[in-house]
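The complex appears here minus one protein chain, its other protein chains still in place.
Here the chain labels run A and B in written order, and each chain numbers its own residues starting at 1.
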Amino acid sequence: MSTGIGARVKRKEDKRFITGQGRYTDDVRVDNQAYAAFVRSPHAHAKVTSIDKSEAEAAEGVIAVLDGRQLTGDGIGNLICGWAVSSKDGSPMNMGPWSALATDRVRYVGDAVAVVIAETKQQARDAAELVAVEYEELPVVASSTAALEDGAVQVHDNAPGNIVFDWEIGDEAATDAALAGAAHVTEMRVVNNRLSPNPMEPRSAVAIYDSAEDHYTLYTTSQNPHVARLVLSAFYNVAPEHKLRVIAPDVGGGFGAKIYIYPEEITCLWASMKTGRSVKWTADRSEAFVTDAHGRDHVTHARMGFDANGKIVGFKVDTHANLGAYMSLFSSATPTYLYATLLSGQYDIQNIYGNVKGIYTNTVPVDAYRGAGRPEATFLVERTMETAAREMGMDPAELRRRNFIGSFPHQTPVIMTYDAGDFAGNLDMGQAAADVAGFPARKAEAASRGKLRGLGYSCYIEACGIAPSAAVGSLGAGVGLWESAEVRVNPVGTIEILTGSHSHGQGHETTFAQIVGERFGLPIENVSIVHGDTDKVQFGMGTYGSRSGAVGMSAIVKAMDKVEAKVKKIAAHVLEASEDDIVIEGGAVKVAGTDKQMLWHEVGLAAYTAHNLPAGMEPGLKETAFYDPVNFTFPAGCYIAEVEVDPETGVTKIIQFTAADDFGTVINPMIVEGQVHGGAAQGIGQAMLEGVVYDEDGQLLTGSYMDYCMPRADDVPFYRIEHNKTICPGNPLGMKGCGEAGAIGTPPAIINAITDAIGNNDLQMPATPLKVWTALQAAQKPMAAE
Amino acid sequence: MYQTKYHRPASIDDAVAALAAAEDGKFLSGGQTLLATMKQRLAAPTDLVDLRGIPGMSGITVDADGVTIGAATIHADVAASPEVAAAIPALAALASHIGDPAVRHMGTIGGSLANNDPAADYPAAVLGLNGTVITNQREIPAEEYFVGLFTTALEEGEIIKAVRFPRPKRAAYQKFAQPASRFALVGVLVAETDDGVRVAITGAGSDGVFRAGAFEAALNGDFSAGALDSASVDADDLMNDIHATPEYRAHLARVLAQRAVKAAG
Partner (left out) sequence: MTKVSMKVNGKAVSRDVPDNTLLVEFLREQLRLTGTHVGCDTSQCGACTVHVNGRAIKSCTQLAVSLEGAEVTTIEGIANDGELHPMQVAFNDHHGLQCGFCTPGMIMAGIDMVNRYQAQGKDLTEEAIRFELEGNLCRCTGYHNIVKAIDDAAGKMTGMARAAE
């Protein structure tokens, strides 16, 4: 059976997980292990007037009780946002200080003020309750709306009006003019509900300080251990990079929440030095709800104008993005460059203007969550398209077809240059798979059972890879967004791939081996993937933004190019042939058209024995590459949801869900489909189940699975998945990325379907039975009055 | 979880003595709520007195009068019992939707009733089927047992030994789950008994499980779904939270009662 590109290869990494031998951070236990418990603010906004640690310090098993003044006193730096976004007046963003342990003021429920280090987890927690913190409560702004009100309390002194930035993109005057001349204007108010990412593995850290070497080791739940080390060293002053090893072992899901470097990891490292003990912390789920960065939380007003033929003439968008109490690592980029640059959707729109205000509130910091900005853009564009079609009495698919971009490259008015795509083809594929033609009959049949059927489309596009470095640098990014790879061919011919990408469910140990095995004609068992350890892999940017294929694998390809070149030189020398005549196939290195060959491992051995190498060639067979992409990639697709609503209860059942995705080249369809399944479930979660709710005092009402509704097996259907494949011209494998599409494309398809079913377009996410029933009541009232 | 002392008495008397000797003790049965609450540090009993080691506390007896279920009987056993399903199918069906499969393997009827969570299912069964709670001291009719939120007629040291359910003429339970917790957002048990129709509603009431008098009156006149078309429960007495308004709960109560009537056949 083939294991090459396009083959459904079963995962190599599964065995350890299905036998209980995965090794996650909380599974790590080292000598001298102590445990941390954090003292957290119960108030959303308050001054810290005093901290009395004496009772806690005297408690059984307590090693130390440490606070923010000690932390800052030791020179530990404030947390930073790594992407500088300027306001439209040119001023820099107003970033308030964020100390890992708050010193004089707390700004959200869960803000840490002290940490207890004790011999056992129980002792640490017991003692944490004995730390007496006095607070002087301050007024609270728990939503972006409240934060913008006149006279609202300021979350940070240096952010007047709670505005972090007031950013714009596009041409306002031209867009206004286009809208003024439009035959039809569709107005929307769209709330993109706040979510909690909820990887099933809670965040965890094990920090180990070696006083003899003045060296730190951190095991942590990270999607990008090298970025963690860089930030911990360069900005938080924990230790210089050569004195800090960050290991992200098996990681139980990330979805963005494990990109960032949080106060707990910083504090554990520092506390391990302070106490001379290795310090372990693992979040409870309740703690995760108040510490893991939340996602989304936009309130948007938008106007889209059409000419008499249904052609879009302009799109104007005004978005308020709630950034929470502090600016998380990429929080500024998510509602700006990852959002408004995709307001063109799949459509040829000449005039677009977007204005985004980033707003401080007394809530958990908000940052990228699976999709990050692109779900918000897609939801807005696709809800608006569906609404416009209804208002204009057009078929929603036809309206989309009239506006699809058909030729590439296509420059949008909002920075992006789409390089390739087949949007009409995706729609055709989706409509055929979903049997849209048969929908009226199915709707009638459902009606005969008293059920309301609806069908909704979503034609999404996203920008993935999050690169090239120079481009993102010009937009304010504080890091480059390339990826590195090292290909080590051992003397016996087996291969280790060292990658800066990090697998936390994506199956890299299999897919990365597939491309290597195919390239050199080797069984994938002979290829192993090394990742997640800064002592092993030199550097890397990690896994997020659907970048591990398009960027991470491209780096591997570049390194393999170098290996191949050297292998050919060695073989040509040994076999006394021209380098140009050497071919690699079936595990052998051959002289084309002859029976002369070396087996792959013989070349490896030759490279390391160095008995007979070309003059001047260095021994060994190991190559490194850093790959910086030339453009973003643009996965796109068409999702179609078909739902049935029970009008008596407001319960919505998803009858059928179809995804027609264009990810470019697919390495392993089984794994790619799995990514879409999971993304779609998260999209269904956002659309129908999930929502972080704060009360006006800033207390979190959805702080556990008792109130935050995670999708369960009986909430979701089997997903029907089709692949269109237009090759991405920007990278050697032609890949676009598949990790986020499901989460991006799904929500508008679901809401478009439900609103189609109930005949009321005024429905915000999550469309719970309560909301659907309420919308149904509203829709039926005029009829009752007739 | 705070520190606690675990006891496993072998008799009711020993259990009562252990609790009496404790500073702030609690009886433990399946633990599916109590231990969860203790994990959240919302409860801190100094002592836990586990009732599951006491002989005779679990098991199901079915006779001509009805079904008697030992207090330490787990939900899964009630759900899977062919005898219960034959005698009172509504009861087996109700048990089969409490919590999830793993919870049903530990949670017990006695524990559920002693806790009296306003969104639990069993209180609807006991009140709707006119059950009797049998303790080490007395027999408590359903009407007197449920006092309010997490509050029952049980006295300190009083232990539920069993619950007796008379056979109804017909009965059915309909549950509308709170999407996140899957507890009852509204659960309605409708039973036609020798003494008339009883309708018990859980999940919705501000004071916990209650009987819906208006529904009962309507159904006593005409045991049909249509009889409830113009009947209602008062939304003012119902809970309000992020998952449901009182009006929605009141609406669901009627819809579920109608469905229960149909399901009861």
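The rule is short, and it goes like this: a contact is a pair of C-beta atoms (placed from the backbone, for glycine too) under 8 Å apart; a residue touches a chain by one contact, two chains touch by 3 or more.
Because the structure is predicted, anything quoted here is derived from the model rather than measured.
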Identified contact with the non-displayed chain, of A:202, A:263, A:324 or A:358: A:202
Identified contact with the non-displayed chain, of A:79, A:497, A:671 or A:750: A:671
Chain A residues touching the omitted chain (full complex): 10-11, 13-24, 26-27, 29, 122, 198-202, 250-253, 255, 284-286, 504-507, 670-671, 673-674, 676-682, 704-706, 710-714, 716, 718-719, 742
Positions on chain B where the hidden chain makes contact: 1-6, 8, 28, 31-32, 35-36, 38-40, 48, 50, 52, 76, 80, 99-103, 105-106, 181-182
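The criterion applied here is as follows: only the chains that are shown with their structure count from here on.
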Between chain B and chain A, distance of the C-alpha-averaged centres to the nearest whole Å: 43
Chain B contact footprint on chain A (complex, rising order): 122, 125-126, 129, 286, 648-650, 689, 693, 701-702, 705-710, 768-770, 773-774
Interfacial residue positions of chain B with respect to chain A in the complex: 1-3, 40-41, 176, 179-181, 242-245, 248, 251-252, 255
